[in-house]
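So that we are looking at the same thing, I have put the structure below in C-alpha cells.
The complex appears here minus one protein chain, its other protein chains still in place.
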Amino acid sequence: MEYHHQNTGQIGKNKMSSRLAKAYKKRSIQLIISISFTAVAIVAMSFMGIVLYTQFADNSKNMAIESNKQLLDQASWNLNTYIRSMMSVSDTMYYSVIKNRDLTYYPLNTEMNLLYESNKDNLVSIVCVTEDGAVMAAAPVATRKESIDITSKDWFIQANKEIENLHFSTPHVQNLFENSNYRYYWVVSLSRSVELTNIGRIRRGVLLVDMNFNGIEQLLSKANEKGNGYMYLMDQNGEIIYHPNQQAIYSNLVEENNLEAADYEDGSHIERFSGEERVVIIKTVGYTGWKLVSVTPVKEFAINLNQIRFFTVMVGVVTIVLILFGNIFISSKVTGPIRKLENSIKYLEDGNLDMDIYIGGTHEIRHLGRTITSMVNQMRKLMDEMVTEQQEKRKSALDALQSQINPHFLYNTLDSVVWMVESERYQEAISMVTALASLFRISLSKGKNVISIRDEIAHAKYYLEIQKVRYKNKFNINIDVDPNIEDCCTIKLIVQPILENAIYYGVEHMDGDGEITLRGYEKDSEVFIEVSDNGMGIPKDTIDLLLTDDTRAHKRGSGIGLRNIDQRIKLYFKGDYGLSIKSELDEGTIVTIHLPRIYMKDTKEEKKV
Amino acid sequence: MKKRIMILAMILIILLSGCNNGFGIVKQKQEEKNSIKIGVSIYDEYDTFISDMVSELKEWSKKKERETGITIMIDVVSAGQSQLTQNDQIARFADQGYDVVCVNLVDRTDATVIIDKAKSVDMPVVFFNRELVEEDLERWDKLYYVGAIAQQSGEMQGKIVVDELKKDFGAIDRSGDGEIQYVMLEGEAGHQDALVRTQSSIGYVVEEGYEVKKLGDEIANWNRAQAMTKMNALLKKYSNQIEVIFANDDDMALGAIDALEYYKFKKWPLIVGVNGTEEALEMVKTKKMAGTVYNDFKGQAEAIMKIAYACARKEAFPDDMKLTNEKYIYLPYKIITYENAQQYIIIRED
Partner (left out) sequence: MSLILVIILGLFWVYYSMMTEPEIKEIRNVSVIIYGNSSEQWENLSQGAERAAKDLGAEVNLVTMSGDNDAGEQIGLINREINNGASAIMIAVCNSEELRPYLNHLESKIPIIMVESGIMENAKYKCISSDNFEMGSLLARHILENEDPKVKVAIIYDNEQRDSVVERYEGFCETFAEHEDRIVLWKRNENEKSIESMLYLQRELTEEAVDIVVALDNTATEGIVDAVLNLNKSVKIYGIGNTDKAVSNLDNDTITELVYQNEFSIGYLGMQEVLGAVDMNEEELQSLIEFRAVTKEDMYTAENQKMLFPFVK
C-alpha cells in the first residue's frame, strides 16, 4: 500500500531510489567485493595519510623551530665569543698594561698599538681617557676632533656609573677622531672605569674599546642566510642593535615587534604581528643583556607543507586508483567462477536440466558445482522416475479399467444368467446377477485404486461365487483371511486375476479335485495374501516370464497379467512388495501377494486417477 | 588487449609522477648575448688609489659600451676589509651568473674560497693590486693578476731620495753625521707592496753607498689619519732628528704631512710616497713632497677591463696585451718629481 502511495507522488525521485534499490538488490558479488575493498582501501589510505601527514607536519614544524633554535644558539654562541674576545682586549689592556704602570714614565702606546694590530679586524680604536676627558693614549688614530666633549659621551658616563662593570653601548657612529677620506665607523663602545697611576697618584679614567659593528653585522647576516625567517639583535630595552632590514625600519617603512619582544622570556613564543602569525625565539646573550630574536612566519612552514600535502594527496590518489584496478582484477578473478556457476544455474532455472554445470574456481566453488550437478542429476533421475511412474500408473489404471469391463467374463456370465432364466432357475439367476453387480461395484470402487482388504476379498468371493456356478463345482474354495488385516490397504483387482489364473490354468481340468485356497495373514507386520492351488503347476521358465513379459495377450480371463499386478503393487507401495510365484509341476502353485501393513484410516484421500 | 593498455598507462603515470618530485627553483641565466655582467670587489672603499682605479674601470666600460653597443654592467662592491664579506660577494656574483669578476683581495693569503667558487661556475677572475701567491694563481687557467712590480716602486722611491742626496747631501743630513736618519710608514702587515717597498726603497739607497739609520717604523695601514697619529708620536719622540720619511703610499705620506703641519714644523724632512694621487701630486708640485712614484692606475684599469671584457665575451685577448706566464700583467711605475708633476696632473685629468 505504501509503495503505491509513493509511486503516485514523487516520480523522479523514486526512479533514482528504485534504481538504487534494484542495484542494491542485485548486489552482484563482484560489485560488493570491489566496493568494499575500495572503501576499505580509501578509508585505510586516508587514515594513514592523515595520520602520517599530521605527524609529518608537526614533526617538520618542530624540526624547523628546532633548527631555528639551533641557528639561534649558534649565532648566540658566536656573538658571545666575539663579545668575550673584545672584553678580553679590554681586560688585557687594563690588567696587563694600565694597572701596574706609572703612566708618567711608561706610556701606553706600544702595547695599545700591539693590541690594536692583533685585533684590527674587529676593532676600530682603543682609547684611554682621563676623568676630565683628556685622551691619554689612543690607537690607531689619535688625532682627536676638536670640540668633542668626551665627558658628555654616553660610554664615558655609563662607565663611571658602575665602576665594577664593563659597559656596552648600542651601535653608533664614532665621533672622536679625525678620519681621512670621509671615513666613518659604526661601533659598539665597550667602556670601563680604570685606575690611572701618575707619579704614584691614583686617578680614575675610562678605557674605551670601540668594536667594529661590522663584526657583529657579519656574524648575524651570515646566520640570516640560512633557514627560513630571520634573526635580529636588540638590547635589553628592546632597541634594535642589528636587524637585516635595519635601514627600512629606521625609515619607518617596515615595522618590527621588538619592543614587545623585549618583555618575552627566553624560549619560543607565538605572536601575531602585522596580520601574520610568527614563531619567535628569544635568547639572551650573557653579560650584555642583549637579546637575539629569531622570527619565523608560520606560513613559511605552511608553504613547504603545501607541497608535501599536495604530494601526499597525489600519492594517495594514485594508490587508490591502483588499488581500484587491483580490486577489480582480483575480484573478477575470485568471483568469476561464482558468476559462471550462477549463469549455469540461470539456465537451470529456465528449465534446461541437461546443461552442464560449471565446475571451476576455488575448492568451495568446485564443491558447490559438483553438489549442484549431482543434485541436478538426482532431480533429473527422480523426474524421469516420476514420469515413468505416472505413465505406468496411467497404464495400469487403464488396464484395470479395462479389466473392469472384461467382455469375455461378462459375456459368459450373462450367458449363464440367460440360461438360468430360461431354465427357470430364478434364484440362482438372481444371486448371479447380484454377485455380478457387487463385483462391478467393487471393481469400480468409486474410482479409487486403494481399497480395504475386506473389499478386495469380498470382490474375490463374488467372483468365485459366479465362477463356481459356472464351473459347477469343479473345484473347492477355501478362504481363510485373518480379520486383523481386513482393514488394511490394498490395490484393487489383484486377487481376482490370480484366482482367475488359478481356475483357468490350475484346476480347470482337474474334474472336481481342484482346491483353491485363499489365505490372508499378517506376518512380521506385513500383509500377505496367498492363492494356492493344487493344479498343474507352472513350468519354471514360464514363471519368470509371467512377471516380466507384458506382451502375453490373454485369450481368456480378465486380461491383467501377473506382471501388471506386480507392477501396480510396486508402483503404489514403495518397497519390496509385489507378487511371488512358487510352483511345482503337477503339484500346485502358490502365488503370494506381499503388501505393507497400512490401515485404511491412515491413508489420505486418494486422488482419482 | 584493453587491459594491457590500461596497465601500460598506469605504469607510465606512476613513473612520471615519481620523476617530477623535485621542487626546484630555476634561476634565470643571462640569455642576452649583447650584454655582459662584471663584478668588482675592492678591499676598502676609502683607499684613494683603489677609488681612482674604480673610476677608471667605470670610465673604460662606458667608453667600450659606446664603441660596441654592448651593455656592460659593472657592479662594484666594497668588502669593508673583511675577507669573509668578500667571499660572500664573489659567491653572490657567481650565483647570479656574472661573466667575470675582478677581485682586490682583502687577505692575499686567503684566496682559496674565491678561486674554488669561481672555478665551480666557470667564472674567470682578474685579481688586481693585492697580489696572491703564485701557487694559488696556478690553480686554474682562468685566473689573472694585474698589478705592478712592488720592487720597482720601492727602488724608485729610493732613487728619488738618492737623487736628492746627490743634489745636496748636506741639506738633507741635518745632523751632519753622514748618516741618513729616516722613519718608515708602512702599509698593512703582510701586504706584498708594504713588505717589498719597505725593503727595496732602503735597499736601493744603501746600495748606492749611503749610510742609513732607522729611527722608527710604524704600521699605518695605508690610512692617512693613522699615519698622522703615528707620525705625531714619532715627531714627539725624534723631532728634528728625522731626515727622511719613507711612506709606502701617498695617503700615509699625506698623513705625515698633516702631522708636520699640525706641529708647525719649520724644516721638513724629505718625504716620498707611492701612487701619484691627486693630492700627492699637488704636494710634489708645492715641494712639500720630494716625489712620489706613479702607479699607473689608468693602465692597470685598462688592462683589467680588457682581460675582463675578453673573458666575458669569450674572445681572445687583444694583441697588444702581453701576459707574463699567461697570467700576469705588470705595469711599470714612473718616478714623479717636481719636474714632471704637472705633466702627471694633466695625465690624471684625462
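The first chain written gets the first letter, and so on, giving A and B; residue counts start at 1 in each chain.
In this text, a contact is a pair of C-beta atoms (placed from the backbone, for glycine too) under 8 Å apart; a residue touches a chain by one contact, two chains touch by 3 or more.
Owing to the predicted nature of the structure, the values given are computational and were not obtained by experimental measurement.
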item	value
Sole residue of A:163, A:259 or A:314 that reaches the chain not shown, by the stated touch rule	A:314
Chain not shown: contacting residue from A:134, A:157 or A:248	A:248
Sites on chain A contacted by the missing partner chain, in the whole complex	145, 172-173, 175, 179, 182, 184, 186, 217, 245-248, 250-253, 307, 310, 314, 317-318, 321, 324-325
Those residues of chain B which, in the complete complex, touch the missing chain	2-3, 5-6, 9-10, 13, 16-17, 20, 23-28, 32, 34-35, 45, 55, 58, 62, 71, 73, 75-78, 80, 96, 349
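Just so it is clear, only the chains that are shown with their structure count from here on.
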item	value
Rounded Å distance between chain A and chain B, as computed from the means of their C-alpha atoms	80
Complex contact set, residues of chain B against chain A	6, 10, 13-14, 17, 21, 23, 46-48, 80-82, 84-85, 88, 189, 218-221, 223-226, 228-230, 232-233, 251, 254-255, 258, 262
Chain B-facing residues of chain A, complex	109, 113, 117, 120-121, 138-143, 177-183, 214, 218, 222, 307, 311, 314-315, 318, 321-322, 325
